[in-house]
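All protein chains but one are shown at their positions in the complex.
Chains here go by letter, A, B and C, matching the order in which they are written, and residues are numbered from 1 within each.
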Amino acid sequence: MSHAFYVAVSYAATFATVAGLVLWVWLDHRARRRELEQLEAAGVRRRSARPAAKSGGQP
Amino acid sequence: MIALLVRDLRLSVRAGGGALIGVLFFMTVVAVIPFGVGPDLNLLSRIGPAILWIGALLASLLGLDRLFQAEREDGSLDLLLMQETPLVLIVFVKCLAHWIATGLPLVLASPLLGLFMNMDEMAIGATTLTLLAGTPAITFIGAAGAAIAVALPRGGLLVSILVLPLAIPVLIFGVSAVHAAIEDPAPFLPPFLILVALNLFFAVVGPVAAAGALRLSSD
Amino acid sequence: MRLVAEGLSAKRGEDLIFHDISFEVAAGEALVVKGANGAGKSTLLRVLAGLLPPEAGSVRIDAAAHTVERPCEACHYLGHRNAMKRELSVEENLRFWKACLGDLQGGQGLAVDAAAAMVGLGGITHLPFGYLSAGQQRRIAMAKLLVAWRPVWLLDEPTAALDAAAEEMFSGLVTRHLSAGGIAIAATHQPLGLGGAKELRMTGFAGLAEDAW
Partner (left out) sequence: MNEPSLVIRKFSDLANPTRFLALVARVWPWMAGMTICLFALGLYLAFATVGDYQQGDTVRIMYVHVPAAWLSMMGYSVMAVSALGTLVWRHPLADVSARAAAPIGACFTFVALVTGSLWGKPMWGTWWVWDARLTSVFVLFLMYLGLIALNRAMDDPTRAAKVGAVLILVGFINIPIIKFSVEWWNTLHQPASVIRLDGPTIDAEFLRPLLVMAAAFTLLFLTLHALAMRNEILRRRIAVLRRHAARAAGRPGGAA
């Protein structure tokens, strides 16, 4: 097989891995955002955003 | 039954699940071999299929002890035992989920490790195919061992000791099928078909034995 | 429908735990099993649930809407352990048991959300089960009784980790189940607040089985 083939495959493999990484970061972020919104919708808010905060251990 | 399959798969990928551990153990075992036998590529390519098979055998035994123990610890096993659904079927589905979570990744990782062992394309293909046919058998027969050891405090090691002798036929026919594929004169199909037959045999015997052992172990 | 136990005795290891216990519970009735620690309450429930083979005697269900091969198939068993996975969310856990157990003829299980609301934890089904406190986990385990219909409830110390309000909630659940034609058998120290429940007092059995050795 020609050397150009190996070059192409290695660039493709690198690109695929990096793209997968970017995709993972992005999807993870979206999922976390959605979970936060769900919690927010259920009325669960961070202490700093809640006016009458109860004292307790810092998260 | 689908619900049980989905739940077990979910558990295996959630935190603390065993899906990653098995394949990692497989890779580590295979990576250690060349340190032991020396980096002689010709030797490695000759013993590569056997090493992959032994690595996969050990790796698929790894998580088996938790198959029923986790269910027993939180009381789910009691409820599963009470159901109208035959226990054999429940065990079969649990084995299937366990194989998809731990056995299938081993099969998928084996071509990569085959390259590390300097095996040629034919040997890699044959090894992957035989592992695909053989690892379910190990899981099924391992389920019987897991069910026997479910009530024991240090059941994990015992499962391996109980199951390894029973898994020897699978190993024999798996490796001989690969060798047949590499060396021309011997035909590949007979040992491979025996492997498939073993798989079907264990798919029946394993769950039946496991179900019996689980019924007896409840107290 | 009647649940009938005749001359039950059971062993654990070599010890005979109880001997010759008979009772009969009809639809809409509750039976409270009382007795000191070690009197064999849990063992009796496990025998009824088919998890321990009885040494002698038999359990059967008469005149059921849906004839079952083994009596335990018509039973819910709420043991000491909750039968829930910590890693999965409450909803996933309940959904699994709803699908896995299925309804028996003669009744209908509640939807997952409705069942969680019945035990007072409607808003937190999205949380992982492991995040809940012991009392909340127990209440979710009770919601499991609601998602799939079983005429017979076998309850082993159901209210051990619960506060007074939750105990009251639970006796409400049991009363509701009885009025729907169910049967409840509970082993407990605490009063369950069930008016008109039958009582079975277990005294324990001080003696070995046959002196085989």
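Heads up, the rule we're going with is that a contact is a pair of C-beta atoms (placed from the backbone, for glycine too) under 8 Å apart; a residue touches a chain by one contact, two chains touch by 3 or more.
Remember, it's a predicted structure, so these values are computed and weren't measured experimentally.
K.L.:
In the intact complex, which of the depicted chains does the undisplayed chain touch?
P.N.:
A, B, C
K.L.:
Sort through C:Ile17, C:Cys72, C:Leu132 or C:Leu154 and give me the one touching the missing partner chain.
P.N.:
Counting the whole complex, the residue in contact with the absent chain is C:Leu132.
K.L.:
Please pick, from B:Met1, B:Leu20 or B:Met122, the residue that touches the omitted chain in the full complex.
P.N.:
Once the missing chain is taken into account, the touching residue is B:Leu20.
K.L.:
Please output the residues of subunit C touching the missing chain, sorted low to high.
P.N.:
Residues in contact with the chain left out: 86-87, 121-124, 127-128, 130-133, 135-136.
K.L.:
Which residues does subunit B use to touch the chain missing from this display?
P.N.:
15-17, 20-21, 24, 27-28, 31, 34-35, 39, 41, 44, 115-116, 118
K.L.:
In the whole complex, what residues of subunit A lie against the chain that is missing from view?
P.N.:
Counting over the whole complex, subunit A touches the hidden chain at residues 1, 3-4, 6-7, 9-11, 13-14, 17-18, 20-22, 24-25, 28-29, 32-33, 35-36, 39, 42-46, 48, 59.
The rule we apply is simple: only the chains that are shown with their structure count from here on.
K.L.:
Which chain lies the greatest distance away from subunit C when centres are computed from Cα atoms alone?
P.N.:
In terms of C-alpha centroids, the chain at the greatest distance from subunit C is A.
K.L.:
Whole-Å distance, subunit A centre to subunit B centre, using C-alpha means?
P.N.:
33
K.L.:
Roughly how many whole angstrom separate the Cα centroids of subunit B and subunit C?
P.N.:
The mean C-alpha positions of subunit B and subunit C differ by 37 Å.
K.L.:
At which residue positions does subunit C touch at least two other chains?
P.N.:
Expected reply: no residues.
K.L.:
Which bits of subunit A are touching subunit C when the two form their complex?
P.N.:
Touching subunit C from subunit A are residues 38, 42-43.
K.L.:
Which part of subunit B faces subunit C closely enough to touch in the complex?
P.N.:
Residues 2-4, 6-7, 10-11, 14-17, 73-76, 78-84, 218-219.
K.L.:
If you look only at subunit C, which of its residues touch subunit B in the complex?
P.N.:
Per the touch definition, subunit C meets subunit B at residues 12, 46, 49-52, 68-69, 72-73, 75, 77, 79-88, 92, 95-97, 99-101.
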